[in-house]
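Every protein chain except one is present and positioned as in the full complex.
Chains here go by letter, A, B and C, matching the order in which they are written, and residues are numbered from 1 within each.
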Amino acid sequence: MTLRVGYDIQFEIPASVAMVALLNVHPSRVADLRGPDELCIEPAAQINSFIDSFGNRCARFVAQQGPLRLSSSTLIYDSGLPDRVSPDAREIPVQELPFEVLRYLYNSRYCEVDRFSTIALELFGAVPPGWSRVQAICDWIHTRVSFGYQHARPTKTALDVYTERFGVCRDFQHLAVTMCRALNIPARYATGYLGDIGVPNSASPMDFSAWFEVYLEDRWWTFDARHNQPRIGRVLMATGRDASDVAITTSFGMANLTHFTIVAEQLPPSQTASF
Amino acid sequence: MTLRVGYDIQFEIPASVAMVALLNVHPSRVADLRGPDELCIEPAAQINSFIDSFGNRCARFVAQQGPLRLSSSTLIYDSGLPDRVSPDAREIPVQELPFEVLRYLYNSRYCEVDRFSTIALELFGAVPPGWSRVQAICDWIHTRVSFGYQHARPTKTALDVYTERFGVCRDFQHLAVTMCRALNIPARYATGYLGDIGVPNSASPMDFSAWFEVYLEDRWWTFDARHNQPRIGRVLMATGRDASDVAITTSFGMANLTHFTIVAEQLPPSQTASF
Amino acid sequence: MTLRVGYDIQFEIPASVAMVALLNVHPSRVADLRGPDELCIEPAAQINSFIDSFGNRCARFVAQQGPLRLSSSTLIYDSGLPDRVSPDAREIPVQELPFEVLRYLYNSRYCEVDRFSTIALELFGAVPPGWSRVQAICDWIHTRVSFGYQHARPTKTALDVYTERFGVCRDFQHLAVTMCRALNIPARYATGYLGDIGVPNSASPMDFSAWFEVYLEDRWWTFDARHNQPRIGRVLMATGRDASDVAITTSFGMANLTHFTIVAEQLPPSQTASF
Partner (left out) sequence: MTLRVGYDIQFEIPASVAMVALLNVHPSRVADLRGPDELCIEPAAQINSFIDSFGNRCARFVAQQGPLRLSSSTLIYDSGLPDRVSPDAREIPVQELPFEVLRYLYNSRYCEVDRFSTIALELFGAVPPGWSRVQAICDWIHTRVSFGYQHARPTKTALDVYTERFGVCRDFQHLAVTMCRALNIPARYATGYLGDIGVPNSASPMDFSAWFEVYLEDRWWTFDARHNQPRIGRVLMATGRDASDVAITTSFGMANLTHFTIVAEQLPPSQTASF
């Protein structure tokens, strides 16, 4: 299938400010693109594009005082298959993990692994290691944390989510990532497009979403403690240790969000054919 | 001058456990080594050596149940010059920073940049940017935070240091790193050997120490909010976002420290000659 | 002048639950009442009325499963004078404070006095003690904290307000109370009605509000770090160490708020006359 993905994000900038945007499709999905994946900045600004230490494509630019608009719209091929499920995927002992995976076992800003070592063991120590343990973590969080936009705040950590039991998608994933790491399972935070493709009766607005990835057997697997069911049509944009690493935009000074619209939808078959 | 540096660190291991050690001299100092820089593990264990994403040399191994000893002793050449001071070093606007430096502007586990943006501006916004602003941060912390081993704890964050005003060397640096980042100055945490070379009447035990580095002009510079004076004989071992990235040893399970001795001293000139 | 004050607060109760409401006018204002001050509960429930350890009138009752409505409307005489200002009011040394005032120097849930002792001294230690120091605290908070309902959360503490710089009226007062106590000035949290009487061009909805009281000279004085100007027509309902002590309603189990309307307005003179 073909997906249309894009965004229209607007700010009011009180004073010229440097920004870094992670608004491109992840390098691992570039081959699937069926159109240009370019960040349009209005008023025009020179973009310095680079790959960060996590492998994400980033764009740095200076936003001038006044209104700022970041937008894009493109097409991308998608297999149309739901997230892969592999209950036999084994947990890899720390001593056998690829070196580059080790860093996803450590603490990060919103994932206080050091405060969850005993709690995670108490909750999930009796569950068989590997896929089933990660799934048990997702089930637990999905059941016990309630979704609500009014519960979002930028400084909310996994421990806050654990005590408050409310959050938005990033909060669900932060808690899951932290639990996994506390059990020595490499886990990283992921952001991207997620439409409601294949979801019956969904009326949720199109939006970016957060999920997480876990390293089992010999690769990273997609999990999602918020939805907790295999989904179709995720378009990965970035992965990192937590939301602090992969904010859609990071501004090094004031930038007031004024508009935010995301498109992430399946193109009708006829349109795909004509592409 | 020549320095002798080494360690003898012992643990009691209740059950076989994977460990990662950052106990080698930093790659940037390898050319100065005047002896082998090898981690000796007793009982013997196979070491997987690798360079992490921050450029540090790491050693991964499995510690068996029972006593564990990690030790090393080597010689290293040192210029004998104190930390370089360069009051004219300019702050680089975010849009002109090398890409690989950007990540040292972000949040990390013990450096909650997001909670210090206003505080840092209130305290240091009136100080001219660049070297003098970083120095003002060090002066402030050095004057207002008291040193004490009894105030150490593994989960202590920059905000804790800011409110408690007590800490060990890592705490001083975490607060300084966080203040710098909140002002858009790239800052990273550093660990290594620091003897009391050139310090009159010092009687402090030899130990590892923490300091921090700041990116100004076109390079990283050494600062130390704990000692707050140029020191001779730092031997860098690792840099990272904060102490969580560069723990001397990280064990993925229980490991009880039983002994800890560090050597970091100047070799008498005669011995250096005979080397 | 005469004020009409009242409320209509509704909940959906999933299962029978005990509640405590602080919805009466404070005993210190009972003589001003010009009508009955009775909590009406629908469906009817037996009320146990008592005075808590802070001197507030409380109502305990059991809410049955289903919808619950708490309402009241009464009239109260008010002097029509703004909050008294007394710049010469002296700070009383701790050793001379009335014993019953001492408890308002201590820590409480949302006022972590122990984490502010140095910060408060750094910010306000140079301001002359007494009224001017309390006013300096209010000025500082009023200027540097922004109001916004979207920043409310039940677990927000003074330290959170200090770092986030956003909050609702309770947050402003918690920070002010904490700063005062850290400087050995007794301070307590207050809640009640506050209409916009005498406020030109105000369009804010009528609501309960929070302010705080400080003990200077020989009595408690009203301060308000949120509005930071003398106001007319406060009708005190309760005082305590912080919001946890004087929640409008505390339910010992689930109770979902469904409706919340407050009335606090000046009666037109003609109506007053006919009363």
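In this text, a contact is a pair of C-beta atoms (placed from the backbone, for glycine too) under 8 Å apart; a residue touches a chain by one contact, two chains touch by 3 or more.
Just so it is clear, the structure is predicted and the values come from calculations on it, not from any experiment.
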Residue in contact with the excluded chain [from A:T163, A:S204, A:Q229 or A:N256]: A:T163
Which of C:S79, C:Q95 or C:N201 contacts the chain that the document leaves out: C:Q95
Option from A:H26, A:R115 or A:R234 whose C-beta touches the chain left out: A:R115
Contact partner of the left-out chain, one of C:R4, C:R115, C:R133 or C:R188: C:R115
Chain not shown, touching residues in chain C: 18, 20, 48, 50, 52-53, 58, 60-62, 93-95, 99-100, 102-103, 105-112, 114-115, 154-155, 184, 244-245, 250, 252-253
Interface with the unshown chain - residue positions in chain B: 150-151, 153, 155, 163-164
In chain A, positions touching the absent partner: 115-116, 118-119, 122, 144, 159, 162-165
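The rule we apply is simple: only the chains that are shown with their structure count from here on.
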For chain A placed onto chain B, the superposition rotation in degrees, Cα atoms, nearest 5: 180
Where chain B and chain C are represented by their mean Cα positions, the distance between them in whole Å: 48
Centroid distance [mean C-alpha coordinates] between chain C and chain A, Å: 42
Set of chain A residues in contact with two or more other chains: 155
